[in-house]
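Left out: one protein chain. Kept in place: all the others.
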Amino acid sequence: MRLRLEARPVPSRVYVWTAPLIAALATLAVGFVVFSAFGKNPLAAFDAFFIAPIATRYGVAELLLKASPLMLIATGLAIGYRANVWNIGAEGQLTLGAIAGGGVALAVGDALWPPVLLLPAMFVAGAAGGMLWAAIPAWLRTRFNANEILTSLMLVYVATLLLSWLVHGPWRDPEGYNFPQSKIFAANAMLPILLPETRLNAGFLLALAVVAIAWLFVRKHIVGFEMRVAGLSPGAANYAGISWRRNIWLGMLAGGACAGLAGVSEAAGPIGQLLPSMSPGYGFAAIIVAFVGRLHPAGIALASLLMSLLYLGGESAQVNLALPSAVTGLFQGTLLFFLLAADVLVNYRPRMVLA
Amino acid sequence: MADTPTEAAPRLALRGITKRYPNVLANDGIDLDVLPGEIHAVLGENGAGKSTLMKIIYGVVEPDAGVMRWEGEPVRIDNPARARKLGIGMVFQHFSLFETLTVADNIRLALEPRQSRQLRQRIRDISTRYGLPLTPARRVHTMSVGERQRVEIVRCLLQRPRLLIMDEPTSVLTPQAAQRLFETLRTLASEGVSILYISHKLDEIRALCTRATVLRAGRVTGQCDPRRETTASLARMMIGGDLPHTVHREANAGAPALRVQRLDVPADDPFGTRLSGISFDVREGEILGIAGVSGNGQKELLAALSGERTLARADAIMIDSAPVAKLDAFARRKLGLAFIPEDRLGRGAVPEMNLADNGLLTARGDGNVAHGFIRERSVVAFAKRTIAAFGVKAGGPDAVARSLSGGNLQKFIVGREIGQRPKVLIAAQPTWGVDVGASAQIRQALIDLRERGVAVLVVSEELDELIEICDRLAVMTQGRLSPAKPVRETSAEEIGLLMAGATSGEITPTGTSAPARAEAR
Partner (left out) sequence: MNEIAQIVVLTLAAGTPLVFAALGELVVEKAGVLNLGVEGMMLVGAIASFIVAAKAGSPWLGVFVGALAAALLSQIFAVIVLTLRANQVATGLALSLFGIGLSAFIGRPFMSVVIDGIKPLAVPGLSTMPLVGKLIFGHNPLVYLSIALFLAVQVFLQRTRAGLVLRAVGESPQSAHAIGYPVIAIRYAAVLFGGACAGLAGAFLAVAYTPSWVEGMTAGRGWIALALVVFASWKPWRVMIGAYLFGSVTLAQFQAQAAGVAVPSQLLAMLPYVATVVVLALISRDATMIRLNAPASLGKPYHPE
């Protein structure tokens, strides 16, 4: 007996949406093994990892708070991914967004700009910063044909070092006891809180709005359609006169803008200043969110909740189970592996055959 | 198989070979006997299951059921290496060559390590003996299609096969080069090699083969001696009816609608062809055909005409006296150009998208898009109209492109392009790999379009097709185009010579010496 894969004449719609569930369940199974291997009672560990973090109102707010940047970035990245534009440098674009948006906040300082003016200015600057950082790989790709995967990723390191230099040097808070951090933002540069006594802020609404706009773009607009064509079949796109240069620019800039917005949301939200690291890897986790969400805005919204839960679970596991919080990264990678493996079911029907 | 000749034991005998794919039963209980030293045709139209059967014999595809006997012994051929060990060689329709490797390396790869000793000398010996000249150190990507086929054949012959499978070998040859190939094959047969010759070209089979097995829709529908049959009787066996023919009236050509003047395009790909000094007109209400062996610049010319490649000099190409060579494909469509590409899946259509979306791929008028937003109802209606107008067999606008048969998808693409009421239509290999019925329908659609005053350009390797539908014909060789001639003032032989004329590197050394060498030996 051996397994043979038979191509389906038409991709299975059922498996398009059940494959992520299969992957999530398989990841849970791996979690069971990992927890057992570390001598933890798996049920207690599951409770600590997946239930306890969101059992309270505060917990739910945290879930949405951490889901916001993931949702935002993944939505932007997915626009590119649909067209085979592989921007994997969102972490760097987020950093540049935080630098630009945070820069505005710091420059305005205590001057009493009203939030209705200052916050939009910060977000515009942040989006511009993210787009600038994404424009470099886009330009190198369209002008020199340089692989955007590698260039966008290299720029993550450059962005991180740039931020590190700023908070160690010119932007360091003189009253910060020599810690590498900027001044704390003035109150008018902070996002309003949505739920009292939690950290959930207006950045969540921004993320939802971006998801809605993205849905309109990819499902209803002709350019969204054209980018989908380019991703599915570059030959057909070329035949139809769809410009690959435009797709690369749009795809990269969409990802960069969204990551930049996420960077501002983090700076003007839960963090409130510039630190050497502005994200626990949201830019990379968003890649997973984009795939698990099927590059579809609605799917991405759901997947970002799952990924956010993995972050909360990791923190909780550190406190309650004495497991390294890096377990989050392990589960993220496992989830994506299982998803990619389960995707075979969308296009193929497995059959056992007699050898 | 009571009528199988019994005077010689078959070299290869197949019984009940069956292969099922998700959408289609490709081979359905096929029986076949191949005798030593015979040239045996396997005849059938596109999709009849010929290629699948050959791949099964060569071990590329495993059958679901059936038995194979080789020299009387039951065998199971589960990969090509096994087939070669038995003495089966195959020359593929789409060559199995490695472009960036040398001829010698390409050949070495198909031989057992111990067979590769003194390879270059042995390559030279075989190529002299059978009139197939080759340079072992050359890289394949620098060679013409005909030369590549020689590499494939020499590669097979070096393994001293007792059965040689040729899959549509003449589709890449000029008529004259095909004649020389036949000489080589006859020599081989006289030495006792069995040859399985796959083709849908009836005249060829009548000229070359001593026996024929006819396939239709995956089944054997007849066996005959093709020398004693007529083209019409073979066609009836092949398609189960008479060949459909098209209705063609006198041309009534008007003003030039597509005008190409001194078009020069440098090769943008190291494996590509450079175009030089190409000039022609296509007038309203006429069909101009461009013949030629593939790889002579057709791909580059089509890309330049469609706008997939833009050029520096705007007036090199004019549509209705508007210079368009700088415009992209999208802008040229707006000026009334429509284009049917030679690849259906992955160029003319997005395989994973449904027909409605594949309509929208090029059909942006007819209210399908308003203010940048897609109007779904209009898009679906367009697809429905196209499906109805061309009798496309599909589940409706929701059917995914790749689920359609080649002929039906091609009809949809032709319908989509014609449905946009073009002034100029360019069609590349419009009936390639399409069944006989759909081919006739597509040819008729092109002729009808011409009658409505549209300028039609057809680029094809099928000379018969061009002669059937075109008003004028030009020939493409090595990136140049011959002057166009009215079809009735020319002949297949003349066109064939033109096709060969410029590909001198391919013709001259073999052309003059191959038969002579074969006789002298």
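In order of appearance the chains are A and B, and numbering begins at 1 in each one.
Simple rule for what comes next: contacts are C-beta pairs under 8 Å (C-beta built on N, C-alpha and C of every residue); 3 or more make two chains touch, one makes a residue touch a chain.
What you see is a predicted model, and the numbers here were worked out from it, not measured in a lab.
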item	value
Among B:Ala81, B:Ala232 or B:Ala388, the residue in touch with the chain that has been omitted	B:Ala81
Which residue of A:Phe225, A:Tyr239 or A:Phe331 touches the chain not shown here	A:Phe331
Residue of B:Leu53, B:Leu97, B:Leu132 or B:Leu202 in touch with the missing chain, whole complex considered	B:Leu97
Contacting the left-out chain in the complete assembly, out of A:Ala146, A:Leu208 or A:Val223	A:Ala146
Chain A residues that touch the omitted chain in the full complex	5, 86, 88, 136, 140, 143-147, 149-151, 153-158, 161-162, 164-165, 168-169, 284, 287-288, 291, 324, 326-334, 336-337, 340-341, 343-344, 347-348
Chain not shown, touching residues in chain B	59-61, 79-84, 92, 94-101, 105, 108-110, 113, 269-271
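As a working rule, only the chains that are shown with their structure count from here on.
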item	value
Separation of mean Cα positions, chain B and chain A [Å, integer]	48
Of chain B, residues touching chain A in the complex	22-23, 306-308, 328-333, 339, 341, 343, 346-353, 357, 360-362, 364, 369, 372-374, 400, 402-403
Chain A residues within the chain B interface of the complex	6-11, 220-223, 225, 229, 232-233, 235-236, 238-243
